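One protein chain omitted, others in place.
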Amino acid sequence: MERWRREAALGVVLALLAGAVAIAAPEFYDAANLRNWLVDTLPLLVASVGMTFLMLAGQIDISVGAQFAVCGVLMGLLARAGLPPVLFIPVTLAAGGAIGALNGLLVARLRVPAIIATLAGMAVLRGTLRWLSGGAWVADLPPSFPWFGLSQDAGQAVFMAAAALLFLLALLFLRWTSWGRAVLATGGDAEAARLAGIRPEGVVFGVFVAMGAFVAAAALLSFPRYPAVEIEAGIGFELKVIACVIVGGVSIQGGRGSLVGTLLGVALLSVIGTMLVFLRVDAAWERAIQGGIILAAVTLDSLLWARRSGARA
Amino acid sequence: MPERRVLPLLLLLEIALFALLADSFLSLQNGLEIGRATAELGLLALGMTLVMTAGGIDLSVGAVMGLTAVLLGDLHAHGVPLLLACAAALVFGALVGLCNGVLIALAQVPPLVVTLATMALARGVAEAWTGGYAVYSGFAPSFLQFGQGYWFGFLPPQLLVLAAAAAAGWLLLHRAPFGRRLVAIGFSVEGARYAGVPVRRCLLGVYAISGAAAALAGILYVSHLGQAKADAGTGYELLAVTIVALGGTPISGGRGTVPGTLLSLLTIAVLQNGLLLSGQPTELASILLGVLLVGAVLLEGRAKPRLAGARVLVPAAVLGGLAFLAWSRDGGAGSGQPLVALMPKNKSDPYFVSCRAGAEAAAGELGVELLWDGPNDTDAARQNEIVEGWITRGVDVIAVSVENAPAISTVLRKARERGIPVLTWDADAEPDARDFFINQATPEGIGHALADEAGRVLGGAGSFAIVTASLTAANQNAWIEHIRARLAERWSDLRIAVIRPSDGLRDRALTETRNILRAYPEVRLIMTIAAAAVPGSAEAVKQEGSEVKVIGLSVPSLCRSYVHAGIIDSIILWNTVDLGYLTVQAAVALHDGRLRAGSTALAAGRLGSIEVRGADVLLGAPFRFDASNIDQFDF
Partner (left out) sequence: MDAPLHGREARTLLCLRGISKSFGAVAALRDVSLDLRPGEVHALVGENGAGKSTLIKVITGAHAPDAGTLEIQGRRVESHSPRRARELGVAVIYQQPALFGELTVAENLLIGSDGPLLDWRARRRRAAELLARVEAGVDPGALVRELAPAQQQLVEIARALRSEAPILILDEPTAVLARTESERLLQILLRLRERGAGILYISHRLEEVERIADRVSVLRDGRLVWSAPMAELTRPALVAHMVGRELAEPQARGAGAAGPVLLEVAGLTSREAGLHDISLQVRAGEIVGLGGLVGAGRTELARCLVGLAPFQGGEVRVGGGVIKPRSPKDALACGIACVPEDRRRHGVLPALDVSENLTLPRLEAHTRRGLLDREGELAFARRWIERLRIKVPSPQTEVAALSGGNQQKVALARWLACEPRVLVLDEPTQGIDVGGRQEIHGLILEAAAKGCAVLLISSDLPELLELSDRIVVLRRGRVAGALPRAGASQEAVMSLALGLEGAA
């Protein structure tokens, strides 16, 4: 079970936190509260799943927040132009995939390091969005936009089902398809993967496209909660997503990690803010506590790991 | 030397282009101001060059800058002599860096992971320390002179610091054993270890240097802005990485280059400054920077022979496009119309977006040219930089919505010394730094109006929660202070249950409001005081199906549907379109001499005659938008 150590540790921390909240603020466990919390967390989860694939393949994407905003604005513009959800959903997903493909092209084909390519992508996307919009929100959206025209309850249910389905598909993909294993292999050792008959460039390109599509999906699960689209949405989203995936135990060098870990990482980092509110901790301390938890998660684990692997050698 | 050969060429092209586009670009003064604006970032980039040479990355530098600024301010406020406080800040920065180093070198956690975590932690500690709102100021003039003044009448002192740091960095990386060891580590940690390189010591050293560089940048930042606050250096880390990468230091480690970093710093600074002087929006700089970064890596990374021609073509094409753009936009500039430069606190804030509409209308009516530019987030340093650019460019009137009064006043005074009339609007600077203030409402007025609204909605008793922008947002903190004062004075039965940050983002406001509703059942009212956050709070109340009312400060267009749904009881604001309109009217009047010291009224186009009291141009009291009147306003 040593391979699931990170997941187990996260589970324990989560359980401890949950216990503390159960004593100090039982009102947290109100069903409606949990549901709402869950719905608010879905975009983070879905984007983190995409980032998990990316980081398993040994890549990273800093432009996630900017992509998120671009997808949101596009979705809003399409809806305002009169497209029904059945049309603007696939178009948005395709657009996300296209942005991802651009990143993938730069990284896989033109060999620009992923950090550089996506750092540049962030600057270009965010800059263009601000320049063209002048900061004005995309408003006057038709009623088919909020919750895709469903009622709030139905919308929330659909969103949760969609995210659960995406997560499940991702899980199955990673575990039960040879493409999923190819992602792990590429991140573990790209050259060895190539010799094993995998095309690492293809895998890297693929995970970037997937990242874009997952971000688009995250946007689809986020913006329709409101009647208008905010231009500055997604600022800092990329670092939040990366933090969740890292806390979830996915190695930044690629090849190691699990979606379950990511799920727990997302759960921990998103629930902690909410729990701190329930525990009535001063807001000024929140960032410090979050930072401390992230730091503890990544260092304790590696300290333990270093000791045990040393013992084994 | 791996620095990019394309950079000098690009820099020359840029300089030639901007010299053509903007008359004031090619002056010693402007060159030195470019230096001043880049000193802090340059320091971070120098530290980052060493770190990236060793195959690492340090994302914590921006946050360390903020933390050391707070430390410096706090020590100073406790009466520690400034020089000692600075030394302590430097040591502290180095210590934080050392902690990074310990985790990276000893615990073997990847640097990106470690510094991402310490970034969150350092910024968090800075916020916790100051509660977000504490601002340390009142530094000695000699200290401020260092960041804002000149030596020998022309030399910004921090430029000397940057030059000294660059020289030290160059010696360290390219001439000292330490640098050679970093290169070896950057290529292969294991190989270096086997070769007898003290890998751990070197890594500890390099991260300590990066931390100290960040601390020095923090000190410069404080002396530059005259204040120490927890949010100093937000977002600088990625800019520093960008600069270093553009300069040719590979992100994977290996041969780093200090000259490349400096060249890249200069290229980016000239680009920003040149765009500013030729009246281009700041977003363009961000877009071009992204294109250049990828272009440079593409062209030089694994340049194939057939791409060699493109090496010249791409930058040439970028600049050519830029030139075309500039000319096409700048067509009317030579027409002799007065140029009014108007700066919001944050270009992306819906509040200021609506102000812009009014400003443009007035500019159109009066036949003046309007230059609308500002930071894309609340960034006091960037405001200074833009005003410097406007001074150099020689605009006819400057009107600024001030993010931070002590920080910007020096540069505004300088503008006045150069004979440029200065207005402040929306938020004031120090009184002697401007001619007039377009006073739509004082923080006191806003605070009182909000407190009174809360009292009215709650019937004089009960708890409410405040959702603010970020915990460090200067304006919101001023309003909160006045709200508290008003409660104590008039509404003794009202209580603020909690104050939560939203970062001015709707999404965060939704989550925060939801949490408040659940965790603080005693709260009967949400007061949200950031324009973009109000619809977030309202949406939360709507989704929760709660009876709690929302009030706050926002623009009507974002809130209309919620006001009609009865979720938002009222929002307090003045007519922001009118504010923009009046500001431009006043600016032109100031330029024409119609508005001068002693004026008691101003003819302001469609607004009619506006009262002028002392140095305040009065727009009128804050306005209350509610279901009865909100449809009459289309902004």
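Some notes on this structure:
The letters A and B name the chains in turn, as written, and every chain counts its residues from 1.
Definition applied: a contact is a pair of C-beta atoms (placed from the backbone, for glycine too) under 8 Å apart; a residue touches a chain by one contact, two chains touch by 3 or more.
Here the structure is a predicted model, which means the values were calculated and not measured.
Residue B:R180 is the one among B:R180, B:R413, B:R456 or B:R495 that touches the chain not shown.
Residues 3, 175-179, 181-182, 184-185, 188-189, 191-199, 251, 255-256, 310-313 of chain A touch the missing chain (whole complex, contact as defined above). For chain B, the residues touching the chain absent from view are 171, 175-177, 180-181, 183-184, 187-188, 190-200, 254.
The rule is short, and it goes like this: only the chains that are shown with their structure count from here on.
Chain A and chain B, compared by their mean Cα positions, are separated by 27 Å.
Interface residues of chain B facing chain A in the complex, by the touch rule stated above, are 57, 103, 107-110, 112-114, 116-125, 127-128, 130-132, 238, 241-242, 245, 250-252, 281, 283-287, 289-291, 293-294, 297-298, 301-302, 347-350, 352-353, 356, 376-377, 471, 498-501, 503-507, 510-512, 514-516, 518-519, 521, 532, 535-536, 539, 543-544, 557-558, 561. The residues of chain A lying in touch with chain B in their complex are 25, 27-28, 30, 32-33, 36-37, 40, 60, 62, 106, 110-113, 115-117, 119-124, 126-128, 130-131, 134-137, 139, 152, 222, 225-228, 230-233, 235-236, 239, 242-243, 246, 251-253, 273-274, 277-278, 280, 282-292, 294-295, 298-299, 302-303, 306.
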